[in-house]
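Missing here: one protein chain of the complex. Every other protein chain is in place.
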Amino acid sequence: MLTRRHFLSGTGAGLFLSGYPVHGFTKNAIKGRIVVVLLEGGMDGLLAVPPIGDDNLFKQRRALVASNPLKLNPLFGIHPNFKNFSSMLLNDEASIIHATSFPYVGRSHFEGQNVLQGGMLAPFSIKTGWLGRAMDIAKTAGKAMSLETPLIIRGANDLDNFYPARIKHSRLPSSETLRLIQSTHLNNAAKVIGKLTKNSMKMGVVSQARDPLSLAAEAGRAMREKDGPRVAVVKIPQFDDHSEIGTDTGHHPELFTLVDRTFGKLKSELKEEWKNTIVLTMTEFGRTVKENGSAGTDHGYGSVGLLAGGLINRSSVVANWPGLSNKDLYEKRDLYATIDYRSICAACLEAAFGLDHDVISERVFLDKTIPRTYGHIFG
Amino acid sequence: MDKLIKLILIVFINTYFFASSSNADTSVLCLQKFLKKTVFVPGSLDGVWGDKTENSINSLLDQAGMLKPNQNISAQDAKEVCNLLHSSKRDELLESGKFKVFRIEID
Partner (left out) sequence: MSDNKHKWARKVGFGFGPNELLPTDVESWNNSQLTSNFKSVGVAKRYSDVEIWPQEYNFSFEDRLRRAGEYNEGKKEIENSKKLTSVEKKKRVRTLRDQTDVALFDVYKFWNSAIYGDDMVKQRLTHFWTNHFTVGGGGRRNYIIGDFIYRVIYGNLNASFDELLYKVTTHVGMLDYLDNAESVGERSESARWARRNGKTQGLNDNLARELLELHSVSPERMYTEDDIRNSAKILAGWGAHTDSVIRKFYRERRRGNPAIGSLGKFIYEPYFKDRAEPGRKIVLDNKFRSGKKSLRQLTDMLANDDFTARHLSKKLAIHFIGESVNQSEIDFIYNVWKDSKGNLEEIHKEVLNVTARSKERKFLWPSTWMFQAIRFSGSSFLPGFEDGNASFYKAVPSKLNYEPKKILEELGNSFWESRQPDGYSERKDDWVSTEHFDRRIKVASRIYSFQPDRQGEEIAELLDFSDNTKIAIDKASNMRDKFIVALCSPDFMEV
């Protein structure tokens, strides 16, 4: 069954590591770690965390509610596929943000991902990403690991990346040749080539895996090191389920399992550094409340954000629940977003990097009006 | 002219009514007005202590960590709480009240 979800994978899952402490300043290095899990395509928040206490849930999307969600409190449940995440909720090391989104209502993947990564309200208006800008302010260096350097961490210095090449029979160039090539380029290109070493070009020097779980394991292992990266961005594609999204089983629920295991992998590989870590999911928009004609959903507005990590103080669901009756929906079709997700990103930056909220809102998001949610999650 | 007299009468009667009510009601109104600035909605601004007002103020204080375990605010505490809402804790309460936090209650 070939559907749209396959094309959104681009180069498939991706891992990006960034924010290596500058040599010689290790003792001042930032202790916190941030992992952003980018869910590409638009995750269905109502399927992941169904508001079971809201009567309208069943009225509006009868066929798209899992039959046995785990009950979290009178209002919210969680899809049973989130096993690891649910244990984290029990251990006060996870939280859920619901009815949330960046303030973008255009419903376009390309604009949406650009807003999510750039951190600006207008798509395609900036060439750096919010995480990159934060890393600049926090003075961490960067090293990305994927075929393309994602917008979200642009702006940081010293980016380079890793994504195993499979071009057989090619001879490795000498270091001298690499430097000569570098000498012909300017600016960013020169910087980027400068990161190539004969070692890094060898096949098999680091894991050659390209699936999200292996990449997450890679991230966890790297971030555990004292001199390791402070920032990781894991890309999980294929959430754009316009048809046959699934309920108890099916495509979206399979993705929930993948996300859940990613959380689990990160925790198990980070080991003692888990207590200094915050992981957060991001998705460009949620999906329509009612199902469309193909047992799927179309692009929407509000969705959920899943947070996990030792930096969280007490598990909870943070939501200003807008309701699901027709008059409560955005443009009569989507879950309203009543929490600006930028405030969540800001809180995570505050927790991991120790940056001041005002500094973050002004210099990372260029918007002084972003509210502070730090106390609700990490306080 | 008629309308103006009616208006003055209404205002007079209302303030008289409220002024002659017990202090608890003004305090209740004080709570309700504050709650309106948060996501813990008090129902109508009528100065009457009802279920909605009780639930809302308790939820807000609990979420802000200002409630002792098993403590429940009721009508007679209104004045004390009103003072709290105008103390140095005001900003903290306003910030906390911007978002609703639902605890995890898995057994």
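Order of writing sets the chain letters: A and B. Residues in each chain are counted from 1.
Assume a contact is a pair of C-beta atoms (placed from the backbone, for glycine too) under 8 Å apart; a residue touches a chain by one contact, two chains touch by 3 or more.
Please read these numbers as outputs of a predicted model, since none were measured by experiment.
Student: Considering the full assembly, with which of the depicted chains is the omitted chain in contact?
Tutor: Hidden chain contacts in the full assembly come out as A.
Student: Among A:L75, A:L196 or A:V359, which residue is in touch with the absent chain?
Tutor: Selected residue, touching the omitted chain: A:L196.
Student: Which one touches the absent chain: A:N91, A:S125, A:N188 or A:S325?
Tutor: The single option touching the absent chain is A:N188.
Student: Per the definition of touch given earlier, which of A:K71, A:H109, A:R221 or A:K275 contacts the omitted chain?
Tutor: A:H109
Student: In the complete complex, which positions of chain A touch the hidden chain?
Tutor: Within chain A, the residues touching the omitted chain are 1-4, 6-11, 63, 106-110, 127, 144, 146-149, 154, 159-163, 165-167, 169-174, 176-178, 180-181, 183-186, 188-189, 192-193, 195-196, 200-201, 242-243, 291-296, 298, 331.
Quick note on the criterion: only the chains that are shown with their structure count from here on.
Student: Could you list, by residue number, the parts of chain B that touch chain A in their complex?
Tutor: Per the stated touch rule, the residues are 39, 95-96, 98-106.
Student: Residue numbers of chain A touching chain B in their complex, please.
Tutor: 70-76, 86, 89-90, 314-321, 339, 371-373, 375-376
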